[in-house]
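Every protein chain of the complex appears in place save one, which is left out.
The chains carry the letters A and B, assigned in the order they are written, with residues numbered from 1 in each.
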Amino acid sequence: MYSVRIHGRGGQGVVTSAELLSLAAFLEGRHAQAIPSFGSERTGAPVVSFCRIDDREIRLREPIAAPDALIVQDPTLLHQADVFAGLVPGGRVLLNSSRTAEALGVAGLDAQILTVPASELARTHLGRPLPGPAMLAAFAALTGVVSLESVLAAIRDRFKGAAGAGNAAAAQAAHAFALREGVHA
Amino acid sequence: MAKQQIKFFQTGSFAVGGRLLDPEQRSVQSDARRSNTLTSGHRACQGCGEALGARYALDAAMRASGGRLIAANATGCLEVFSTPFPESSWQLPWIHSLFGNAPAVATGIAAALRAKGRDDVRVIGQGGDGGTVDIGMGCLSGMFERNDDVLYVCYDNEGYMNTGVQRSGATPPAARTATTQAVGEAPGNVFGQGKSAPLIAMAHEIPYVATATVADLRDLEAKVEYAMGLRGARYVHVLVTCPLGWGSASADTIKIARLACETGLFPVFEAEAGDVTAVTKIRRRLPVEAYLRPQKRFAHLFEPEERTDVIARIQARADRTIDRFGLLP
Partner (left out) sequence: MPRQLEGSVAVAETVAACRPDVICAYPISPQTHIVEGLSRIVKTGGLGSCEFLNVESEFGAMSACIGASATGARTYTATASQGLLFMAEALYNASGLGLPIVMTVANRAIGAPINIWNDHSDAMSQRDSGWIQLYAETNQEAADLHVQAFRLAEELSLPVMVCMDGFILTHAYERLEVPTAEQVAAYLPPFEPRQVLDPDEPMMIGAMVGPEAFTEVKYLMHAKQQMALAAIPQLADEFERDFGRRSGGLLRRYRCQDAHTVVLALGSVLGTIEDVIDDMRDEGVAIGAVGLKCFRPYPLDAVRTALAQAERVVVLEKAFAVGAGGIVGQNVRLALSGLRPRVHDVIAGLGGRPITKASLRRLFEQAVDDRLGRGMTFLDLDHDVVARELQRLEAR
């Protein structure tokens, strides 16, 4: 089983990201479970969501305490919330930022960290700084747990018309960025 | 709506609906084929205004709907005295659920009929002032707001009578009830600002709102028939004398209701979509004392000493109502 924990703030599509990731895995014929961590809906408040992926039915239902990978959609959380809690040694971390891990002050972690300017890519291709789909594509590049094709299919299933095209474009750009820059699968 | 002025041929009598009138002008009650929806054998008190009002209202609604009517009844006197298991006085499909939910149950019935394409069958919700104005107000307002196709009739005897005459939101100032007893410095009910369910109904701008009393039963019938000719949420508020709770003689039920109108304490009017459309003028205005004296629930205003201060305040309310609704010719 592969566990991903996604951090962000309300309004950034953190819950949608977990759902999209689960949908991408589903489209590859795997089992996937996406759970939001649930609070009252409040824009700007820290939000966590979870996604488990496996080849058999997932029965476990608890927040992910020991994620294999982290996606952090809002870098302002880095020093406010304990986003790295429980990360497996050498786990993969994707940070939404145009700065480097060193500049963000997280370079020393026992993790493979990749920073991706997902908000900027989203602004360029979608017109809004919603980083989720782009981060998922970068995740695909970094880990290979799902393919870019599946991520794009999930995006198009969820977002219709211009939103679908824009998110897909941002995702492709982020995927290419990650392949160029990152430690990859 | 037009109402024919009827000349009384029998001096000193208010009897209407007899052989001297055209058949169409006669009361539903004069028709041998009337539904008798609330038939005899129920356990109401002698002189019960609610039983009287309900009989007239339901038979009128049944005639208007061709006998295709379903009733939802709140807990209260009407429900209790009419359905002691295994007997029932009702001759129509009838459901009693809870105290505070008659409007919502009626809403559900109307929705089911709509879903099944049965727009030939109509719905009436009914309850006392307690179940309507107090505990049922939330559901009533919801029904109004959705404009559900329900005629709701409130039989207002100004208190929780079935449970032993306790004060409700409709109890008038200074009235004695078991929870506003005639003791202390301000005996009887407090002087609040009142809670006019008809005005609340009008604020929802529903198709039809009317008030009526058991003193003018033809008027009540006519209003129910008119309401049944409309669709959407409709509300009829009927003042019904309660001899037990009001401490009046059981033979005076109609007379006391008339006094409520003639003193200006109870305005009789109609409204559509939030605006008053017709008002019944007071024929012979009387001071409020005439209404208060025959009821023991106001006895403390006269004995051991006459409380002219309180009576004056009640008079001021009547004056205001008369002014507000234009009740004088």
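Heads up, the rule we're going with is that contacts are C-beta pairs under 8 Å (C-beta built on N, C-alpha and C of every residue); 3 or more make two chains touch, one makes a residue touch a chain.
What you are looking at is a predicted structure, and each value in this text was computed from that prediction instead of being measured.
*Asks:* Which of A:Leu60, A:Val88 or A:Ala103 sits in contact with the chain that's absent?
*Replies:* A:Leu60
*Asks:* Under the stated touch rule, tell me which residues of subunit B contact the chain that is not displayed.
*Replies:* 67-70, 72-73, 79-80, 83-86, 88, 90-98, 100-101, 104-117, 121, 138-139, 141-142, 145-146
*Asks:* Against the chain that's been left off, what residues of subunit A make contact? List them.
*Replies:* Within subunit A, the residues that touch the unshown chain are 18-19, 22-23, 26-27, 31-36, 38-40, 58-63, 65.
The rule we apply is simple: only the chains that are shown with their structure count from here on.
*Asks:* Can you give the whole-Å distance between the Cα centres of subunit A and subunit B?
*Replies:* Going by mean C-alpha positions, subunit A sits 65 Å from subunit B.
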